[in-house]
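My questions all concern the structure below.
Note that one protein chain is taken out, while the other chains of the complex remain in position.
What follows is chain A.
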Amino acid sequence: MDSSVHLDNTVMQFGDFTAIQKTDLTIQSGEFFSFLGPSGCGKTTILNMISGFIDPTQGDIKIGGKSMRGVPANKRPTSMIFQNLALFPLMTVAENIEFGLEVRGVSKSERKKASDRLLELVALEGSGTKKVSELSGGQRQRIAIARALAVEPQVLLLDEPLSALDLKLRQHMRTELKAIQRKTGITFIYITHDQGEALTMSDRVAVMSAGRIQQVADPITLYKDPHTAFVASFVGENNGVSGKVVAANSDLVVLDCGPLGKLSGRSHGNVAVGADATLFIRPEHFRLQAEDGMHTLGATIDEVNFEGAYLTLNAKTPADQALSIQLGTHQFSESLKKGAPVSLSYNEQDAIVIAGEGHV
């Protein structure tokens, strides 16, 4: 069955405020797709549009190729897991799971079969007669998943469902969600501000900022090849060094970074000579010893933090720019201390040049 979701030139406005800028995006059938962004970036609005709680101002939402314009929330082939789960507290666990089937007029015995099967799927056999209040946070989470799956949706929408859980449980639920998605084969659309969640579970991630999708890519590409300054600094940690473009040939760009000299890195070919640009280098790409073809910049150490397997250094460049550097603990030496000079080298293939000032 085709359960793709297509945001067809969708725009959402609330009065004068544009929550979602014109967006055209197709989420493949059976894909685990995440929207990642800070709060207020419009990701929940997208979920509300897909589920039918609001209709886009312009454009359309298509599920499985069918236009959803004018289709009310209760007639859409979607099912949502809410941030606060929104289980019905006055119903038992089984009644919660069976609610969607009850609405569809499924017979009592069929409903019972379905809820038993789903309780087994989420490893909570035999808790059908319990009250919701008798369950722990993780169990409630799984009941919410079972309830959403009971209606056999084409698309499952997840609105930061793990944010209320503690760290251990959250990591466990990530694996379980991924497993359930593989087992059921339905399209998962996941909303989160937690990049760890987005990167570990998703097939593809859309990074959003201020109502606009910045980049859509698989997690590795997103990390290695950010297309905008926002993505570069929002996904993972990054150091941005600003300068002016002095040379740009095919995919390699040289920047004049003032007191830091000339530095170069890869680009996507959208920077022009003479324009402002920012060079992004990840903390783990710095080396203390320069090898052939590496670029080196000098800095002064501000702080050394020992974190077990690795060290993080906070340093300042002569241009008074803060840098964060991550080194393997084996590289520790007495010379790495507050106030000491350090020379940092990086491979130009590991650095990305993005047009603009880089402040986001």
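In the analysis below, contacts are C-beta pairs under 8 Å (C-beta built on N, C-alpha and C of every residue); 3 or more make two chains touch, one makes a residue touch a chain; residues count from 1.
Basically, contacts and distances are computed from a predicted model.
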item: Chain left out of the displayed complex - its UniProt protein name, from "Formate dehydrogenase subunit alpha", "Amino acid ABC transporter ATP-binding protein", "Cytochrome P450" or "ABC-type spermidine/putrescine transport system permease subunit I"; value: "ABC-type spermidine/putrescine transport system permease subunit I"
item: Touch with the omitted chain, as defined above, among A:Val103, A:Ala179 or A:Ala340; value: A:Val103
item: Candidate in contact with the missing chain, chosen from A:Thr78, A:Gln141, A:Gln154 or A:Gln214; value: A:Thr78
item: Of A:Ile20, A:Ala94 or A:Val151, the residue in touch with the unshown chain; value: A:Val151
item: Absent-chain interface as seen on chain A, which is shown; value: 51, 53, 72-75, 78-80, 82-84, 86-88, 90-91, 99-100, 103-104, 147-148, 150-151
